[in-house]
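First the structure, which I've put down as structure tokens, then a few questions once you've had a look.
Let's look at chain A:
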Amino acid sequence: MIVNRNITMTWWERIYLPEIFRGISVTSNHFFRNLIGFIPALLNKDKKRKIFTLYYPDEKVEFPPAYRGRPVLVVDENGTERCVACGLCEIVCPAKCIEIQPDETELEKERYPKSFSINMARCIFCGFCEEVCPKEAIVMSDECEIADLDRNKMFYKKDQLLISKNKLQKRLNYIKEIYGKWNY
Partner candidate 1 sequence: MELYLTKNFKTRGSKTLKVYLKNGGYKASKKALKKMKPEEVTEEIKKSGLRGRGGAGFPTGLKWTFMPKGNEKPKYIGCNCDESEPGTFKDRQIIENEPHQLIEGLIIGSYAMGIKACYIYIRGEYTMQAEILQKAVDEAYKENYLGKNIFDSGFNCDIYVHRGAGAYICGEETGLMESVEGKKGQPRKKPPFPAGYGLWGNPTTINNVETFCHVPHIINNGADWFKKIGTEKSAGNTIFGISGHIKKPGTYELPMGYNLKDLIFKIAGGIRNDNKLKAVIPGGSSTKVLPAGMVDVKMDHDSLMQAGSSLGTGAVIVMDNTSCMVRVGIVLSHFYRHESCGQCTNCREGTSWIHQILLGIENGRGKKEDIDLLLDVAGNMEANTICALSDAAAWPIQGLIKHFRGEFEDHIKSGKCTCPESFEI
Partner candidate 2 sequence: MPTFTINGKEVKTEAGKTILQAAVANGVRIPHFCYHPHLSIDGCCRMCLVEVEKIPKLTIACNTPVTEGMVVRTNTEKVLKARKGVMEFQLINHPLDCPICDQAGECKLQQYTFEHGITHSRFREEKRPGRKRFKIGPRVVFDEERCILCRRCVRFCREVSKTGELAVFSRGDKSIINTYPGISLDNKYSLNTVDICPVGALTNADFRFQVRVWFLEETKAVCPGCSNNCSIRICHRRGKVYRLLPRKNMDVNKVWMCDNGRITHKQIETSNRLTVPLVKKGNKLEEVSWNEAFDTIAKGIQKIKNNEIGAIGSPHATNEECYLFNKLIKNVFNIKNDIECIVPSWEADDLLIKKEKAANPQGAREFGVKTNDTSSVKKIIKGNLKALYIIGNDIIDNSNTKQDVLQTLSKLDFLVVQDTHNSDLSSIANVVLPSATFAEKEGTFTNINGFVQKTNRAVPCPAKAKPDLEILSGVAKAMGRPFETIEPDKVMDEISKNVKSFKNICYEKLGETGIKINN
């Protein structure tokens, strides 16, 4: 089957060779730039490279606040989770990966999650839980290295989900900004 993409090439393009050389010049431009640029980096002389690709396991990128990593529970200054086990994330989760058992607490918030588990083997990182959360208690962290060979280990319990507020401040500010627009 011939697909007509309605591309009309000029004569210059149709003789093909010049375009090939143009392509080669682009790629070899990169090649030589990197070849020379690498030498100091390889010799541990100069850590600053001109290229932006990161050498992933050795170097870690600092994700922008909009990045959605694994969902975690925010721990407030008083050392307890913000979550009040309202169950909204549980119902909104399209992958049905959140399970909460609420219970009563003596704290002012009255209600807290006795157990809170996220099945990360099912989580699709859609961020609905974060969006729906009325207490800004569950947020998407920037942790993404969560692959595991054992499904049981992917079943995150409450103590694995608790992360202190300071570490998540950037994301908290960000979601306040973007979800704040809708005037909930």
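How these were chosen: all candidates are chains of the complex that A comes from, given by their letters.
Brief remarks follow.
Here is the rule we use: a residue touches a chain if its C-beta (ideal position, glycine included) is under 8 Å from a C-beta of that chain, and two chains touch if they have at least 3 such contacts; residues count from 1.
Because the structure is predicted, anything quoted here is derived from the model rather than measured.
Set chain A beside the options 1 or 2, and in this complex the one it touches turns out to be 2. For chain A in complex with candidate 2, the residues that touch the partner chain are 84-88, 90-91, 102-104, 109-111, 134-135, 183-184.
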